[in-house]
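Take a look at the structure below.
Every protein chain of the complex appears in place save one, which is left out.
After this line comes subunit A, so read on.
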Amino acid sequence: MRVGLVCPYTWEVPGGVQQHVGDLAEALIGLGHQVSVLAPCDEGAEAALPPHVVPAGRAVPVPYNGSVARLAFGVRAAARVRRWLREGGFDVLHVHEPAAPSLSLLACWAAEGPIVATFHTSNPRSRAMAASAPALRTALEKISGRIAVSEAARRTLVEHLGGDAVLIPNGVAVHRFAAADPLPGWPGGGGAIGFLGRLDEPRKGLRVLLEAFALLGRERPGLRLLVAGPGDAGEARAALPEDLRERVVALGRVSEADKARAYRSVDVFCAPNLGGESFGIVLTEAMSAGAPVLASDIPAFRSVLGGGAAGELFPVGDPEALAARAAALLDRPERRAELSGAAREAVRAFDWRAVAADVVRVYETVLPSGAPAVAADGGAGG
């Protein structure tokens, strides 16, 4: 299938939508489809683009929706979109975040044929989306399949624009985590437990893990705790007895690459969350890295871990139970290897490959049999 993807935001600036479009494009290519991505791109950065990304010119900083966003608009941008549509001969056009006044909206406006759109924003008070709804409607009416990446995004969309959408969450780039090298000197002979998340967000449950570490650390002199995520590490250490504090290593806010290395640096990855998680992206990343997982028994984690088959569960907010389970895992390398293998197997369901297969199913649903390819309409207007 020939697929045209449109990203509304500058390609080389890190962001959730850009990452999503990049990963989806790679996964679709991996499934054997032909993909072309149209995205704004700064001058001089074109050389670094992957071969399937077509630059659409510079995005301009402009106040929008309460902040300054970099968007691509205007006559020249519209002409570039038309040319890309004409030259691409796509079977299906897949735009991202078409409610943002940028390339995706222009592509909806200019194209005739099967259009799929993915909505990323989940903002209950998206005033821009509400105020400009009549102007958007004409372009968005052409979309025959709408996807939301989260339940919150779906609700935002339904409230502001009406209609409905299917839910297809973001995938996990399993291969990116699977091959990372551990940090130098980790996990070390005495064992290491890992945590990732905001240190000062009570619901992430770091406090529970620290209490368990206070129990474990006394019996195991070499055991260390690797903590990654924004927040005050000094404050977190203060919850421990003094002799254990220096065994907590805090990485602070980490890059994607260092995050992958952190997962690979520990003997047990712990997710002691008290609730409030709807999916458990952290768990799927740790599972991709093959880290043995020990997580609190909340519904989202139970479901990701296959009821406990791909990682162990402990009662929510119970430091003693956490300490006992962690000790059992630290003492039994063969059990850790077993969990690691089960995790790698189970996480395949959340891999981008699987997500892309669901997206292809959407394409097939909106493609009437024998339909003509996507075309750029002749003149202005729609």
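Operating definition for what follows: a contact is a pair of C-beta atoms (placed from the backbone, for glycine too) under 8 Å apart; a residue touches a chain by one contact, two chains touch by 3 or more; residues count from 1.
The definition used in the following text is that contacts and distances are computed from a predicted model.
For the omitted chain of this complex, the UniProt record lists the protein as "LemA family protein", which is one of "ABC transporter permease subunit", "ATP-binding cassette domain-containing protein", "LemA family protein" or "Exodeoxyribonuclease 7 large subunit". Contact with the omitted chain, checked across A:Arg2, A:His33, A:Lys142 or A:Arg302, is made by A:Lys142. Checked against the hidden chain, the listed residues A:Ala165, A:Leu209 or A:Val316 yield one contact partner: A:Ala165. One chain is missing from the display, and on subunit A it is touched by residues 138, 141-142, 144-146, 162-169, 171, 348-350, 354-355, 357-358, 361-362, 364-366, 368, 381-382.
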